[in-house]
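The other protein chains are all here in position, but one chain of the complex has been omitted.
As written, the chain order gives the labels A, B and C, with residue 1 at the start of each chain.
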Amino acid sequence: MNRIKVQTEPFDIAQVQDELRADNPAIGAVVSFVGLMRDMNEGDQVATMTLEHYPGMTEKALEEIVQEADERWELMGIRVIHRVGELNPLDPIVIVAVASAHRGEAFQACEFVIDYLKTRAPFWKKEKTADGERWVDARHSDSDAEARWKR
Amino acid sequence: MNRIKVQTEPFDIAQVQDELRADNPAIGAVVSFVGLMRDMNEGDQVATMTLEHYPGMTEKALEEIVQEADERWELMGIRVIHRVGELNPLDPIVIVAVASAHRGEAFQACEFVIDYLKTRAPFWKKEKTADGERWVDARHSDSDAEARWKR
Amino acid sequence: MIKVLYFARLREQLEMASEEMDSTGLDSVNSVVASLKDRGGIWADVFGGAQPVLMAVNQEMVDGDTAVSDGDEVAFFPPVTGG
Partner (left out) sequence: MIKVLYFARLREQLEMASEEMDSTGLDSVNSVVASLKDRGGIWADVFGGAQPVLMAVNQEMVDGDTAVSDGDEVAFFPPVTGG
């Protein structure tokens, strides 16, 4: 089963988690992160958003991040799905779901994957506000979050 | 809406997460933890499990834990559902779902709630193995996990 | 009267889920424990300190110094294992 996927269509949060834990009674914990489109950014109302990516490199980057998580922790499954294209407020943008025997590993690996994705996977957000379109700037807090995992 | 629930019936993981984020476009992150019944414990195959609790105190303890998470972090919603009664391997036992504007808060609060639940909420597991029934012992790793949050 | 509850392994060991105790002479959880231990037999074993016993008064986890008074609900149980 593919561990990572980049798609324009919405994903089914329940299905992702169900598939991840299906039929493996050794799994004791599933931790998932869902990132959602907010209707406000930097003080402005955001109407819609377009997500651009670098086809080919995106999948490669996500695979590498997932692979590294798999090496760092004892896991029993990971799924990452990221949407691209047009998005509206309330839309899920990304899901990271991790299964493991015990919860500590799943929590750490899930946060690691989303932290790395935020700084290493080639996605770019452009948002539409009342003043027109603008590219979203990278956040320092995301680099800080990534730096925690360095070793 | 009730933030915590103790019930014998299975819960719907998707519904819990959907309700939590419904109609609030300020939510940017939903982190959820699902604890599942494993078929092995301390090297033995486990056939079924019974979860006992202290009605009244359980709800109070869960409310207090959720309340403390709400005070420590900027959150936009928390749900905790814990099952009691008879359970089988693969069954979800507990779900903790947390919504916030940014992911850091949601990850921390979600892990905090399950760590505190593990050491402070009056639930007890009894499992049935080939050798008969036995009460599950508390884990040192759970006290250690709780201690991380002391302040 | 004080309502006393026992849960999980303790309930099974003591073969009792709950009882009502006269509150006379009982001013703290420790004094309740002492009185239970004095029953001897399995009571002395369970409350003798060899096995970990957690305590709650009116559904709040407490330590032994906590005061109890007439009408309180006191509970004894093993370390919790939920989640």
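The definition used in the following text is that contacts are C-beta pairs under 8 Å (C-beta built on N, C-alpha and C of every residue); 3 or more make two chains touch, one makes a residue touch a chain.
Since the model is a prediction, treat every value here as computed from it, not as a measurement.
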item: Chains still shown that are in contact with the chain withheld from the display; value: A
item: Contacting the left-out chain in the complete assembly, out of A:R21, A:R79 or A:K118; value: A:K118
item: Residues of chain A in contact with the chain not shown; value: 35, 51-54, 56-57, 60-61, 82, 93-94, 114, 117-126, 135-139, 142
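FYI, only the chains that are shown with their structure count from here on.
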item: Chain B and chain C: spacing of chain centres that average the CA atoms, whole Å; value: 26
item: Mean-CA-position distance for chain C and chain A (Å); value: 49
